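To start, the structure under review is shown below, and the notes come after it.
Here is chain A:
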Amino acid sequence: MALSGLGLVIYVIFHMLGNLQVFEGPLVFNGYAALLRDMPIPLWAARIGLLSLAALHIVLAIQLTSRNRQARPIAYAVREYRQASFASRTMATSGFVLLLFILFHLLHLTAGVIDPSSVDRPDVEGHRDVYGKVVHAFQNPFIVAFYLAGQLGLGLHLSHAVTSSLQTLGLEYVAFNRLFKAAGPTVALVVVLGNVAIILAIFLGLVRG
Partner candidate 1 sequence: MELDSKIPPGPLETKWDRRRFTEKLVSPNNKRKITVIVVGTGLAGASAASTLGQLGYQVECFCFQDSPRRAHSIAAQGGINAAKNYQDDGDSVGRLFYDTIKGGDFRSREANVYRLAQVSTQIIDQCVALGVPFAREYGGQLANRSFGGVQVSRTFYCRGQTGQQLLLGAYSALCWQIERRQVTMRPRTEMLDLVMVDGQARGIVARDLVTGRVSIHTAHAVVLATGGYSNVYYLSTNASGSNVTATYRAWKQGAAFANPCFTQIHPTAIPPGDAHQAKLTLMSESLRNDGRLWVPTMRADHRCPGDIPDGERDYFLERRYPRFGNLVPRDLASRAVKAACDEGRGVGPGGHGVYLDFADVLGQQGLDVVRERYGNLFDMYQRITGEDAYQAPMRIYPAPHYTMGGLWVDYNLMSTVPGLFVIGEANFADHGANRLGASSLMQGLADGYFILPYTIGHYLATAKLTPVGEDRQEFRSALQRVMSRISRLLKVKGSRTAASFHREVGRLLWNHCGMSRNEEGLKSALTSIPALRDEFWRDVMVPGSGEAFNQELEYAGRVADYLEFAELLCHDALHREESCGAHFREEYQTDDGEPQRDDSRFAHVAAWEYREGTSPVLHKESLAFEFVQPTTRSYQ
Partner candidate 2 sequence: MKFTLNIWRQKGPEERGRFVTYEARDVSSDMSFLEMLDSVNQGLIAKGEEPVAFEQDCREGICGSCSLVINGIPHGPDRGMTTCQLYMRRFPDGAVITIEPWRARAFPLIKDLVVDRRALDRIIQAGGYISVHTGGAVDGNVLLISKEQAETAMDAAACIGCGACVAACKNASPALFVGAKVSHLAFLPQGRPERTNRVKAMLEAVDREGFGSCGNQNECEAVCPKRISVRFIAILNREYLRAGVVESSLPAEPESPHAEST
């Protein structure tokens, strides 16, 4: 759980950093996209790796959850949490939201199934105009709303997940324990802020086609 999750977290961070290049203009962004496409073997290896990591993560999550549910067959009539964070208590929900969002995102921007109105044509340098596609997408308020909801799920999930994974991997040292505790919320905040910046910048017209 922790290892597969951390693998996905690393991907999410690089995904966000890569996408921030949208602020550099269409040439840089499309060039980045083309760079990735020019390496089909690493690209597909990464894609398959990611998918299987995600699948493993989900399977493990379902297994663990069902076992954990069995560990308490009769629920408490009254239940009050004292310390468990909202994020930690909603991991299954936020994970499910995230899964839906990722499916949508893949169908939308990777496979291009969701929004056929976006046109797939080359830019001035002959690269595929991914930039144009993204900018087109985030002018649609419904898509923006859906992406923002996805980011909420991502943020919640990450804020518990990262700290929790470090704990599961036994990272513990008195001087650094506060750092480890802060890691989850910090990573979540950075990733979500980065992603949301892209979405809102386009929606508010700060980044244009």
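Per the selection procedure, all candidates are chains of the complex that A comes from, given by their letters.
Some observations on this one:
Keep in mind that, in the parts below, a residue touches a chain if its C-beta (ideal position, glycine included) is under 8 Å from a C-beta of that chain, and two chains touch if they have at least 3 such contacts; residues count from 1.
These numbers were taken from a predicted model, which means no experiment stands behind them.
Of 1 or 2, just one candidate touches chain A in this complex, namely 2. Residues 64, 67-68, 70-85, 88-89, 91, 160, 163-164, 166-172, 174, 177 of chain A are the ones that touch candidate 2 when the two sit in their complex.
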